[in-house]
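First up is the structure itself, then whatever we jot down about it.
The complex appears here minus one protein chain, its other protein chains still in place.
For reference, chains read A, B and C in written order, and residue numbers begin at 1 within each chain.
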Amino acid sequence: MQRIGVFVCHCGSNIAATVDVKKVVEMVSHEPGVVHAEDYQYMCSEVGQAKIIEAIREKHLTGLVVCSCSPRMHETTFRKTAERAGLNPYMVEIANIREHCSWIHKNMEEATEKAVILARAAIAKVNLDAPLFPGESRVTKRALVIGGGIAGIQTALDIADAGYEVDIVEKTPSIGGRMSQLDKTFPTLDCSACILTPKMVEASANEKIHLYTYSEVEKVSGFVGDFTVDIRKKARSVDMSKCTGCGVCQEKCPSRKTPSEFNRGLNTRSAIYTPFAQAIPNVPVIDREACIKFKTGKCGLCQKVCQAGAIDYEQKDEIVTEKYGAIVVATGFDTIKLDKYDEYAYSQSKDVITSLELERIMNAAGPTKGHLERLSDGKHPKNMVFIQCVGSRCSDKRGKSYCSKICCMYTAKHAMLIRDKYPDVNVTVFYIDVRTPGKNFDEFYRRAVEDYGVNYIKGQVGKVMPQPNGQLLVQGVDLLDNKQILMEADMVVLATAIEPNADVRRIATMLTASIDTNNFLTEAHAKLRPVESPTAGVFLSGVCQGPKDIPETVAQAGAAAVKAIGLLAKDKLMTNPCTAKSDELLCNGCSQCANVCPYGAISYETKLINDHGIREDRRVAVVNSALCQGCGACTVTCPSGAMDLQGFANRQILAEVDAICR
Amino acid sequence: MSISKQAEQIREISGVNPYKCMKCGKCSASCPSFNEMDIKPHQFVSYVLNDDIESLVNSKSLWKCLSCFACIERCPRDVKPGKLIDAARQLVVRQRGEAYLTPDEIPELLDPDLPQQLLVSAFRRYRR
Amino acid sequence: MQEMINRAKELLSDGTVNRVLGWRRGDMSYNPEPSYFETAEDLDANFVYNGFCGANLSKYMIEGSKLEGKTLVFLKPCDSYSFNQLIAEHRVDRDKAYIIGVGCMGKLSFEKIKEQGVKGITNITIDDANENITVETLYGEKTLAYKDCMLERCHVCKGKEHQIFDETIGESRDTKDADRFAEVEKIEAMSPEEKFAFFQNELSRCIRCNACRNVCPACSCRKCVFDSTKFDSAQKANVDSFEERMFHIIRAFHVAGRCTDCGECSRVCPQGIPLHLFNRKFIKDIDEFYGEFQAGVDPEAKSPLTSFTFNDVEPGVTGGRR
């Protein structure tokens, strides 16, 4: 029989306001095994923990039940407390009487009754707890960064700077990401390429950093400290070791009709291409869908003109398997599709564009060589209308419920740049709210209004109507004036909502990292662990976690790097002792458990078993506790009940059920 | 009937939660009858929230709304001012008792200037 | 039968096998029982194979696999599914078995014979064509159609093909003349009250003798969870209908995806409870939800409960189908 101490926390008034903690103490003190019960204002405080330690020592407690907040919050705290008093940390169970009780119930009697029942269930479980001891696992001193945008590059640079090997996997032919598509950056208006390119060069030159461009993560197995990752290096059709990056192949390529991904489809590119001039690596790839040689077998022009003999039509995808201790996800974002927003006429008029498309138009290397012109007729616009919150802050099914965060600032930037370069252009911005929290951000927006004369109108646009003369008729509202507005525009720019890159779902599944309803990766704690995913060893960098601008992305990239470095700096990790364990005497050796194990942690051995005097060789399941993550899939598959999960044993869960149904 | 009871009824008939409104004005920006209205579509919500159903019911807007549903279609917050105004109309119509529109009455009411859309939506709404 | 005995004697004498697993003559003509034979004399005197040899010998090979040398085992077509399933679960050793697939003309049920109003049975003989059986009783002879006396499972026969064998002896007959899931569908169509009453009635007869469990080739655990302290589900002396229900559901769940529908549970139940209705419900659901699956056809195939697809039906949808 255990000697159990029950500690009921008031959590200030968080619990005590709705749960009669004194009554809980009184009720549980009669439970089997309970030899001590007390309550305190804040159990997690130093004083509270000291009370626990004192009780453990004085009453020789063998098990603890803490009735407090969620175990996700303080289970570790109280386990450490127990350990300090010499008790095995796994002899601690938490009854969650805050999140699952006091915070959601209003009636004191009801909440108190429930708190007692939850405490009883925890007591029943502790009664069957057994001391558990963590094992050790090694740490591979190498990190993987998925995504080669500014977030991934910064994370990799920081990790490499600490002296660890780091690989970047980027699915496009070059690193650089979204930032490489931007023309200027707010709030200082410096050129995006000017600040990004040096970082790209630094990443490629760093001997600790290895770039896998035009590559994708194919498979991930293992666990924190010891991930095994298959990387598919897609066939580039160009030998990277031979190519000099002279660009002749791209000039000569006769297939030039493919929409340029980099220029958002506003112009076309050749079948053999680098996405942009400063691409790193500066080695083109052949788009086999577009290449005439691959489609018809005829052509081969690029091979003929390549002095270096780098073109290799025979190249095949290659799978590289690497081991990593930590993985950082930096998969970034894309703009949403606008097919559900017919009212803005995006699909009807070439002169209705997204802000990212405007970035390309404004860029000297873009489709218009940096000249602001209408894509329909090449004419210089006189009136431009910017529409904010297109698809953002929409709680209907068409858009995204969140604020995309960056649009207010980049729109101010666009407006300012246009007014600066072309003072003859009238710029009108329709906004719902202008949101500019951030250092020098509001000043930046005010400059657009005060110094550059940008016309900001509070109110949304209802409809954009393309006219037969090529003009766009914009119907909006000025809410402050209470007037409907009908104005002609030459170009309309939509501040399109951003969303996580479509690939993130696949990657999250491989990493068993969770994603929210908007496909953003979930952080381990919204406030306190914002760069860690709930999956140990997986960290988050950049917009894959939530909308953010460049300074925030870089800051988070650094934070993710620090977390990864902290992990890589360890030689060994303690493993979770709540693993599956097979009872050899009961095991049939039927292999069903191994069939469902996601980690390949179960193997079979033929062992000499002494079953109550019967000695025979039997095929029995053996769990590798370093690989087992403790999901319990095997325990349910096992027909004989030989497989059980330590810390969540069959008998323990049944005891909890009993306590609840009593 | 107390005012707040009316406001409650409007919410019930429309199925709209006016608190969801973020005051973006897209409804007013979309409204073809905006200039005819004394209370503008984006203001409907605050009249309901402020329990001033009286003004809403007595407004010109009540009968100027074409039920074209542009605001309902485009509202990013699922607030749908068009449904609110429709609910206010329902309130009035219900108070009048049996005076629903019947197809026989239509020819008398026909006006060459009447938009076709109004006719269709009138049927959609009132022929029960 | 003689051919089987002759071949068994040959294999014994040339040392291919050390023993023979077959059916031994019982005290009555209708109750042969599974047994080992180690000598030619024993085979000649006691080996029997006829319409009453319903017993599935596969499960005995779990122990047979542990014995010295090879064992000759006779398997009927439907028994061979069970053997394959046991191979899949590493419970029998293929190399320790010499399998002779024996023909099967459908197996008989003593209960079915009695049900036809025959009392005071002293002896039963089967004609060579397996068309009729002659029942000698205290009150005279009676002839019954073979078909009317067959086990339920033979009316939904899985076919004449052996799934695994080293050689075959004898002809088989496909006796299928009913829809395998007709009974299940009938119950599914009942109201919840009728269903509950139906099973309440059937299961109230259970005496928890464990015959179903002991005969079942899928129920081959070294120690059953119902006998284990780990689950707090060990047998209680004071059984009631509730516990029978839980026992039979859990037993059916444990063999779900592994049950070959051999029908042994229903055959051996001394209380005549149609236990196959549980297993067949799972089989039917598995077929419907996850595609047709017959345990014991391919030892390499993954069982439906240890595999999945990304788009499986949701439990809620399933529960509310009707």
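One rule holds for everything that comes next: contacts are C-beta pairs under 8 Å (C-beta built on N, C-alpha and C of every residue); 3 or more make two chains touch, one makes a residue touch a chain.
In this text, contacts and distances are computed from a predicted model.
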Legend entry - Chain left out of the displayed complex - its UniProt protein name, from "MrpA C-terminal/MbhD domain-containing protein", "Hydrogenase iron-sulfur subunit", "Cation:proton antiporter" or "FAD-binding oxidoreductase": "Hydrogenase iron-sulfur subunit"
Legend entry - Chains shown that the absent chain touches, full complex: A, C
Legend entry - Sole contact to the chain not displayed, among A:F294, A:Y604 or A:F648: A:F648
Inset, instruction - Among A:G48, A:G63, A:G176 or A:G632, single out the residue that touches the unshown chain. - result: A:G632
Legend entry - Among C:G140, C:P192 or C:G291, residue touching the chain not depicted: C:P192
Legend entry - Touch list for chain C against the chain that is not drawn: 184, 187-188, 190, 192-199, 225, 231-233, 238, 240, 242-243, 245-246, 249-250, 252-253, 256, 278, 281-282, 285-286, 289-290, 304-306, 308-310, 312-316, 318-321
Legend entry - Missing-chain contacts mapped onto chain A: 70-72, 96, 98-101, 103-107, 110-111, 113-114, 117-118, 121, 505, 508-509, 512, 514-517, 522, 534-535, 578, 596, 598, 629-633, 635-637, 645, 648, 650, 653-654, 656-658, 660-662
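The rule is short, and it goes like this: only the chains that are shown with their structure count from here on.
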Inset, instruction - Calculate how many whole Å lie between the centre of chain B and the centre of chain C, each centre taken as the average of the chain's C-alpha atoms. - result: 72
Inset, instruction - Return the distance between the CA-based centres of chain A and chain B, expressed in whole Å. - result: 44
Legend entry - Per-residue multi-chain contacts in chain B, two or more chains: none
Legend entry - Shared interface positions of chain C, touching two or more other chains: none
Legend entry - chain B to chain A touching residues, read off their complex: 20, 22-31, 34-35, 40, 42, 70, 74-78
Inset, instruction - Could you please specify the touching residues of chain A with respect to chain C in the complex? - result: 583, 585-592, 595-596, 604, 611, 616, 619, 637, 639-641, 644, 650-651, 654
Inset, instruction - Using the touch definition up top, name the residues of chain C that touch chain A in the complex. - result: 66, 88-91, 220-225, 228, 230-232, 254-255, 302-303, 305-307
